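The complex appears here without one of its protein chains, the remainder shown in place.
Let's turn to chain A:
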Amino acid sequence: MAAGVATWLPFARAAAVGWLPLAQQPLPPAPGVKASRGDEVLVVNVSGRRFETWKNTLDRYPDTLLGSSEKEFFYDADSGEYFFDRDPDMFRHVLNFYRTGRLHCPRQECIQAFDEELAFYGLVPELVGDCCLEEYRDRKKENAERLAEDEEAEQAAEGPALRAGSSLRQRLWRAFENPHTSTAALVFYYVTGFFIAVSVIANVVETIPCRSLARRPPGEQPCGDRFPTAFFCMDTACVLIFTGEYLLRLFAAPSRCRFLRSVMSLIDVVAILPYYIGLFVPKNEDVSGAFVTLRVFRVFRIFKFSRHSQGLRILGYTLKSCASELGFLLFSLTMAIIIFATVMFYAEKGTKKTNFTSIPAAFWYTIVTMTTLGYGDMVPSTIAGKIFGSICSLSGVLVIALPVPVIVSNFSRIYHQNQRADKRRAQQKVRLARIRLAKSGTTNAFLQYKQNRGLEDSGSGEDQALCVRNRSAFEKQHHHLLHCLEKTTCHEFTDELTFNEALGAVSLGGRTSRSTSVSSQPVGPGNLLSSCCPRRAKRRALRLANSTASVSRASMQELDTLRRSPVPQSRSSLNAKLHDNLDLNCDSRDFVAAIISIPTPPANTPDESRPSSPGGGGGASSTLRNSSLGTPCLLPETVKISSL
């Protein structure tokens, strides 16, 4: 728990006086905490620099070096101080953690050194306070990445020699992904790059008009039509190379499915497909129109350059991550366009021979005006139209020109922000998990304490020493506080599992049982009903008696055994500690007739209970039931006990 909480514990315990008049059971005795000595000042000498602090400050975190008895190893009796041969500058931060509860990360120190100090003093890095946590993690990650990179570079340098044994496929894939690993790969890389360039240039040049000497006298025709064979040969060669490359990549890919779905392979396919479609499409007039359109896709070959250019890839990635910003810009633009187009349309509606024939026609005007292009093919002629037109262009400046630099700076900001948001989410998860862990740790510690209490109450001195977990004074007092609350409300803390089981058992309470009598008062553990929470216990007896769910799944032998020796079983141990006396007042309700919450089918009840123990059967089962009323928190393992 946090340091501060320890400070407030005395206050919380004192406030528990408020529960006293309400408690229906006597509250448990307070833990015997040794008399608090007066607070003393400790001197910690770290490499010559003396730090002095109260002992209480250090005691706040009992599971660290300075808070536990581990510091006694460093105690120097001659000088009466604790001597540590460590960095005094770093120690300052460690000590401040004890004082303030927050661990800060020093900005100018090496993060590795800081980590080492934390490890020495028993502090986990998760304790770094929120203000410094992000930076701490960033620096740690940077460090780790740098170290990893160095390692990778080293490995890559000695790479080819190592991987002699790898298969052809793996080598091929590596050659494709990292062209600089071998000369052949590099050659291949440059060759494909060259052919991409050639193919793109050919596509472009194809459309330039060349002076045609033959056929058409006033001749200008595109070069592609003038030298069809040459261009066709070049196209074929490029496509052959691209197809070969694609097939090789497909063969070498470690995961073909993933490769097929990747963006780069899609681009490859789109780049070479038109050619093949064009080959198989017959050369008739109606289809050739569509065929010509397909040639447009050949321009996508330029995207193959992104394999060769890191910058292009980064641009693509940042565009993808800024998509929402761009989308919003587009949306706001669309809104503005629609508004202004409508206004202009209605403003110009009356004019004869106007270009603003419909609102969609006015879209063009609005876009051209807002982006300050101003082609002038559509102009308003009415005064109202001109006024709105000028408002349109002014707002266009605002709407478009302003966000553009913002978007540009958004690129880098959003890029980093995304990274940071993911980091923060991960950190948040860690933090929440930490809080949950701490909470459950507290609860579990309490439940564990209660479990052990069974041993404590009954066991002899040695047992106590062996079994009882060593708890700090703070824990003892906190557990005592929780115990007082339990006693006040006559309910006990349990864990989720037991609670759900209990819930399940209760919900099965609809089925009635013929073999039990509600009014049968238990003989042995008769005191139970009268002790604590009598009304509640009675009602519970009623409900459970009506349900067969409360009959144990245990065999009849066990029922008999239980009846014969209705001894309470220590809750915490499966190797039961049997006690002689059935001490069933509220204080020592550690007893398990732990069978209550196991549901059983009703068929068993009448048959099983009757033959073996006729008179006592009913009594036994109700005894069981009633004694199990007294059971406090049933821990899962004890619930499943079916034999003594």
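The working rule: a contact is a pair of C-beta atoms (placed from the backbone, for glycine too) under 8 Å apart; a residue touches a chain by one contact, two chains touch by 3 or more; residues count from 1.
Quick note on the criterion: contacts and distances are computed from a predicted model.
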Q: Match the chain absent from this complex view to the correct UniProt protein name in "Dihydroxyacetone phosphate acyltransferase", "Kv channel-interacting protein 4", "DELLA protein" or "Small ribosomal subunit protein mS39".
A: "Kv channel-interacting protein 4"
Q: Using the definition of touch stated at the top, determine which of A:R13, A:R313 or A:K386 touches the missing chain.
A: A:R13
Q | Given A:K141, A:H180, A:K349 or A:K439, the one touching the chain that is not displayed | A | A:K439
Q: Quickly run down the residues of chain A that touch the omitted chain.
A: 1-5, 7-27, 29-30, 33, 35-36, 38-39, 54, 56, 99-100, 439-440, 442-443, 477-478, 481-482, 484-486, 488-496, 498-499, 502-503, 506, 535-536, 540, 631-634
